[in-house]
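A single protein chain has been omitted from the complex, and every remaining protein chain is retained in its original position.
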Amino acid sequence: MPYKPIMVGYILSNSAALAKTWIPGFDSLIGGGFPRSSFIILAGHPGTGKSTFAIQFLLNGAMNAKEPGVYASFLEREEIFMRNMSKSYGFDIKKSIEENTLRFLEFTPLASEAVSDTLNKIVKTVMETGAKRLVIDSLNALFGDVPPTEQRRILEIVLNRIIKDQGCTVIAILEQSIGKTEIGFGIEEFVADGLIVFESYIEGYEAKKRAIIRKLRGTQHSSRYQAILLNPREGISFLQLAG
Amino acid sequence: MPYKPIMVGYILSNSAALAKTWIPGFDSLIGGGFPRSSFIILAGHPGTGKSTFAIQFLLNGAMNAKEPGVYASFLEREEIFMRNMSKSYGFDIKKSIEENTLRFLEFTPLASEAVSDTLNKIVKTVMETGAKRLVIDSLNALFGDVPPTEQRRILEIVLNRIIKDQGCTVIAILEQSIGKTEIGFGIEEFVADGLIVFESYIEGYEAKKRAIIRKLRGTQHSSRYQAILLNPREGISFLQLAG
Amino acid sequence: MPYKPIMVGYILSNSAALAKTWIPGFDSLIGGGFPRSSFIILAGHPGTGKSTFAIQFLLNGAMNAKEPGVYASFLEREEIFMRNMSKSYGFDIKKSIEENTLRFLEFTPLASEAVSDTLNKIVKTVMETGAKRLVIDSLNALFGDVPPTEQRRILEIVLNRIIKDQGCTVIAILEQSIGKTEIGFGIEEFVADGLIVFESYIEGYEAKKRAIIRKLRGTQHSSRYQAILLNPREGISFLQLAG
Amino acid sequence: MPYKPIMVGYILSNSAALAKTWIPGFDSLIGGGFPRSSFIILAGHPGTGKSTFAIQFLLNGAMNAKEPGVYASFLEREEIFMRNMSKSYGFDIKKSIEENTLRFLEFTPLASEAVSDTLNKIVKTVMETGAKRLVIDSLNALFGDVPPTEQRRILEIVLNRIIKDQGCTVIAILEQSIGKTEIGFGIEEFVADGLIVFESYIEGYEAKKRAIIRKLRGTQHSSRYQAILLNPREGISFLQLAG
Amino acid sequence: MPYKPIMVGYILSNSAALAKTWIPGFDSLIGGGFPRSSFIILAGHPGTGKSTFAIQFLLNGAMNAKEPGVYASFLEREEIFMRNMSKSYGFDIKKSIEENTLRFLEFTPLASEAVSDTLNKIVKTVMETGAKRLVIDSLNALFGDVPPTEQRRILEIVLNRIIKDQGCTVIAILEQSIGKTEIGFGIEEFVADGLIVFESYIEGYEAKKRAIIRKLRGTQHSSRYQAILLNPREGISFLQLAG
Partner (left out) sequence: MPYKPIMVGYILSNSAALAKTWIPGFDSLIGGGFPRSSFIILAGHPGTGKSTFAIQFLLNGAMNAKEPGVYASFLEREEIFMRNMSKSYGFDIKKSIEENTLRFLEFTPLASEAVSDTLNKIVKTVMETGAKRLVIDSLNALFGDVPPTEQRRILEIVLNRIIKDQGCTVIAILEQSIGKTEIGFGIEEFVADGLIVFESYIEGYEAKKRAIIRKLRGTQHSSRYQAILLNPREGISFLQLAG
């Protein structure tokens, strides 16, 4: 799998503020928000709310701080994504798109589209829109059969060295199969500035969801498990698990 | 394994209703029925009732709502499938076929039949019959030795982008060996809108069956284990496990 | 590993009766007997009585119902098999062979004999003798290094679609190593109509044997563990484990 | 790895007696002795007494019944083997060799010696000496990198069909690494008539040894764990573990 | 992956003193400091403070003993690394760089840069600056897809035989995925003089961090688990876990 080097400009952001998520119960866990220009891995089992967290991160940024965001989706078409998010949680994604504070990129995982082309499109959109928040859903779909060492190079060049220079905070979703004990590919979780893990686990007769922040460079973060709540009208929120 | 692109028309369904299963004890777990145009993975051990669930989903749709359905089988011939379902549960599959509300597609897993040809036949039948419900039994048999990345592309193009546009709800069966801890191939369970797991487990001296909904986009669903009951005259039904 | 397609005639059996095993304690577990034309996987650890079960299934069919049977052996020569079965349990296999109700096929697992040739011989013998019961001992030896996808195709064509049409009930033995947790190859157990597992397990200081029926299409079957007894004069029998 | 077919004569033994081991505590576990012409796998961890069991089987046969035996060793030179067995247990192997009731074959595991040549030598020696007992120490060394399917063919042809016809009882040692849970290669343990497992296990602060008979065709055998004792002047013996 | 031999001069250091870390709670665990010219592996899960430990080792050496240090980073750009370390712990890395007691080497993990070129640059910088302390962050990134045997050769030549001759103490970070039980690649941990393991583990509802010294040649070291503390103004420190 050949990939072409991506050459883009280079402007060092001086924005020292935090990228607040405004997700109930979350910002307080990480000292107020993600450090800007961080590259955060959001790893998790199916159905634990990864995409919900990611879209709320963008919507809240758009609505509360007028920060442009980009959602690069390899999994769902824009319409269906909007419909599901609307039905489940009442999110009005369309409004943000019309107000130009959210851009939805829809990628077909076709062989004819190389990884570097896809990344070039994402980088270009981030630069054009001046996006301060980017979601990649998911790394597994983006990389497909790119070999691990190559993944490391791509990730470090594009995400750590280029996109972050735009002062853009990146959340990259990492899909994790149920029953697999190792977290991550052995690469992404080290390159990233942050590693948040969403787990689906069985307690008694019930499947429950919980989150833990495993790493977040440049912060003093909580290291306790949080219950993940997915509420009809509110989306995702976090609640400290009693101990 | 080469596969040819599948080009079909594209009509966005506007049907907002739910696809009820009318399976006793199930619809209430998922807020009334499957969201239409969902792609549901039904993963499970041998002998847990996956095919029974799937045929009831089609038969009930045909009988109760006159919704056409398609059963794409890679495992059993029509006659034997009908005989087994009749003997075990008294299902009259033949009647629905004669009334043109059910179409049974029987695939021989021969090397000469490419995956894309098979999928083209399924897509064509869904479009011709205006099917609102499709069962694929099973993904393991359909994909054979197609490499995982290729599987992701095929699944997303065909199921997420084409069939779902017909307003068709798809249940794809994923066979899981006893004793294997990981659920899914690491791909299908993320692409899918829903993931339902049927488990065979040992309690004391007995093999029991239970089901859990791990994910269902666009719904507020139960996350408790349900006992799976397979009754002679009724087929599959679900009962909450006491906790 | 190339294999030639096997072309044989096609007569749909109309025999609706059950294939009783007359093995003490077993028929009652499965509603009276195996559904005719079923393909049953008998998976198990070494020394748990798989071959004993299989030969009793044939001998009892021959003696009690004059049903011809075929034992396709890849493991032992006819003489040694007869001697062991005679010494261990007093079975008179020779008598059934002389009465033409049992045919023993002895295969040398030589590279020069292709899988398709072997299967052709088995199919031919089943058709010639009008056999209603067939044992394959074992699938592991039959398939050798045939790749899994190919195995699925072969199994489905030959066993599901051809032999079963003769109204022949097939028991295929699947060897399972001690200490391996996964049951089956991830293929056979899904194609099969039935999956019976014989386990060797350690309880205290003793190795014990038990059986469980994991799946049997078209029946209401027991799902409790049964103790496997191997008695000098009687062969295999089953006894419900106290719980 | 090509192997040449081994063509030898073929005389069916009519000897119905058992091959007693005269190893203290063992024969009573298997109904008096190994069935003649059996192929027995003796699998075990390092240091559990496999070679000791095997040489005692030969020495006792030579001394008590004048039965010629062959020890095919891929691990140790004759002199060192004799010295160790003499020092540890006082066995006088040299005497049996001089009396022509024991033949020690010493194989150098060199690439230039093909598996088939090695087996031909073993077969030839068994036939020349009229050996009634053969030890192969070990299958792992004999087979080296022969692929599993090939192993099955070789084993079945040579051991099951040829050597056994001489009325020769074969004990083949199978080396098992500490910490590995699966027993056997997934092949040998099914081809064999018997499977005896010698285990090294930790109890409290001590490494202990125990044996269990997992399978022995044509016999009613014990299925309880036996303690393995290795005594200075007596060699191996077995004692039932208290339960 | 070809690599060119690295030829550098060879001066045997005579410095017998220890390389103190001045990290609170650490030096006392290892008898006062690392033996000079040691090659220490610091293995650990994401987010356990590996980089923090490593930079403190360099900064403290520079400030307290005027010992030059080199930080070879494959993960983060100098600016971002400085910013994170400043924000998290208030470390003033810039000052040490300006005072010429710290050199930060920033490597882009590009395919065009061979492993040997990278190592040559590191060796050259160590020699030019007379560095007494070197950090490599990380070995995983440095080696990429270099095969294990090659890694051993490279490590031993460069680190054991060349850099150590400069009297330089080396800390090489080894990234370890969460959920993986094996520590190390099976090579580095044996070549190294020291192996320190930082673990992230779950206790109740919380992710905690602990460290243990598994090996440190030439010392009498603690072998107890230490709690890892990451404090806002102080960086990493160690506290004995109560037992």
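Details
Chains: A, B, C, D and E, in written order; residue numbering restarts at 1 for each.
Going forward, a contact is a pair of C-beta atoms (placed from the backbone, for glycine too) under 8 Å apart; a residue touches a chain by one contact, two chains touch by 3 or more.
Only a predicted model underlies this, so the values are computations on that prediction, with no experimental measurement involved.
By the touch rule given at the top, the unshown chain touches D, E in the complete complex. Considering E:K94, E:K121 or E:R214, the position touching the chain not shown turns out to be E:R214 (whole complex). Checked against the full complex, the candidates D:T149, D:S200 or D:Q240 give a single residue touching the omitted chain, namely D:S200.
Those residues of chain D that touch the chain absent from the view are 45-47, 75-77, 79-80, 83-84, 87-88, 108-111, 138, 140-141, 144-145, 175, 177-180, 200, 202, 204-208, 230, 232.
For chain E, the residues touching the chain absent from view are 12, 35, 37, 147-150, 152-153, 156-157, 160-161, 164, 180-184, 186-187, 189-193, 195, 197, 212-220, 223-225, 240-243.
By definition in this document, only the chains that are shown with their structure count from here on.
Think of each touching pair as a link: the shortest run of links from chain D to chain E has 4 of them.
Apart from chain C, the touch network of the chains falls into the groups A, B, E | D. Between the two copies, chain A and chain B, the C-alpha superposition involves a rotation of 60 degrees in steps of 5. At the far end from chain C, in terms of centres built from Cα atoms, lies E. Averaged C-alpha coordinates give centres for chain B and chain D that are 53 Å from one another. For the pair chain C and chain E, the distance between C-alpha centroids works out to 61 Å. Mean C-alpha position of chain A lies 30 Å from that of chain E. Counting only residues that touch two or more partner chains, chain A has 180. Arrangement of the chains shown, judged by which pairs touch: a linear chain-to-chain path with two open ends. Chain pairs that touch one another are A-B, A-E, B-C, C-D.
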